[in-house]
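After this line comes chain A, so read on.
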Amino acid sequence: MNNILTQIGIENYIFLCVTLFCIGIFGVLYRRNAIIVFMSIEIMLNAVNLLFVAFSTYHQDTQGQVFVFFSMAVAAAEVAVGLAILVSIFRNIGSISIDNLKNLKG
Partner candidate 1 sequence: MNISLILIILLVGSFATYLAGDKLASKVALFFGLAATGCTIVLLNHFNLGENISYSSQWITLPKVSFALQADGLSLAMILLTTVLTAIIILSSFDNEFKNAKAIYALILFMSFAMTGTFLASDGLLYYIFWELSLIPIYFIALIWGNGDAEERKKAVVKFFIYTLAGSLFMLVAFVYMYQKAGSFLIEDLYKLKLDINEQKWIFTAFFLAYAIKIPLIPFHTWQANVYQKAPTLGTMLLSGIMLKMGLYSLIRWQLPLAPLAAKEYMYIFIGVGIAGVIYGSIVALRQKDLKKLLAYSSLAHVGLIAAGTYALNLDGFRGAVLQMIAHGFVVVGLFFAAEIIFRRYETRLIADLGGIRAQSPKFTSMFLILVLASVALPTTFNFIGEFTVLYSLSQVNIWFAILGGTTIILGAYYMLKMFQHVMLGETNTKTFADVTLSEGLTLVIIIAVLFFFGLYPKPINDLITPSLETILNTINKYN
Partner candidate 2 sequence: MTTLIAIVGLGILSLIFEIFDFRKAIIPVTIIGLLAILGLTVSEFNSPESYYNNMIVVSKFSVSFSSLFIVLTIFLIALSHNFYDNHQSKLSDYIAIKIFLLAGAVAMVSFGNLAMFFLGIEILSISLYILAASNRVNIKSNEAGMKYFLMGSFASGIILFGICMIYGAMGSFDIVEISDMSQSAELPIWFPIGIVLVTIGMLFKIAAVPFHFWAPDVYEGSPTLTTALMSTLAKVVAIATLYKLLSAMNADINYSFQIVVVIISIASMTVGNIMALRQVNVKRMLAFSGISHAGFMLMALLSLSTSAGSLLYYTSAYALSGIAAFSVILYVCKNRENEDIVNFHGLGKTNPLLAAILTASLLSMAGIPIFAGFFAKLVLFSQTIQAGYLVVVIFAVINSIISVGYYFKLILAMYTKEPNETRTAKPFLIYAVAVVAILLNIIIGLFPSLVLDLLA
C-alpha cells in the first residue's frame, strides 16, 4: 500500500477527491430531480470517504478508515430519511422535482 502512495503521491488523491466533491456540488446545484440530487450528495460524501481512506493510509493510521464506516452509516440513515420525505411529497403533489417546492417563500 505504502509504496503505491509514494508512487502516485497523496496530492493526486486529493485532487481526485476534490474533483469528485465538486462534481457532487454541481450536481446538487444543477439537477432538479430530487433523486439525482440525493445521488450527487452521495457522490460528495463518497468522495470524502475516499479521501479519508487515502489519508489514513498516508498517515499509517486506521482511525480514518473507521471514520469511513461512520460516515457511510450516517449517509445511509440520511438517505433513508430523505427518501421517506420524498415519498410523502410524491404522495401529496405527485412530483419529485424540487422546483415544485416553492410554497414557502418571501
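Quick note on selection: all candidates are chains of the complex that A comes from, given by their letters.
Here are a few things to note about the model shown:
Basically, a contact is a pair of C-beta atoms (placed from the backbone, for glycine too) under 8 Å apart; a residue touches a chain by one contact, two chains touch by 3 or more; residues count from 1.
None of these values were measured; they are calculated from a predicted model.
Picking from 1 or 2, the partner of chain A by touch in this complex is candidate 2. Remark: chain A residues 10, 14, 21, 24-25, 28, 34, 37, 41, 44-45, 47-48, 51-52, 55-56, 58-59, 61, 63-64, 66-67, 70-71, 74, 77-78, 81-82, 84-86, 88-89, 91-93, 98, 101, 103-106 touch candidate 2 in the complex.
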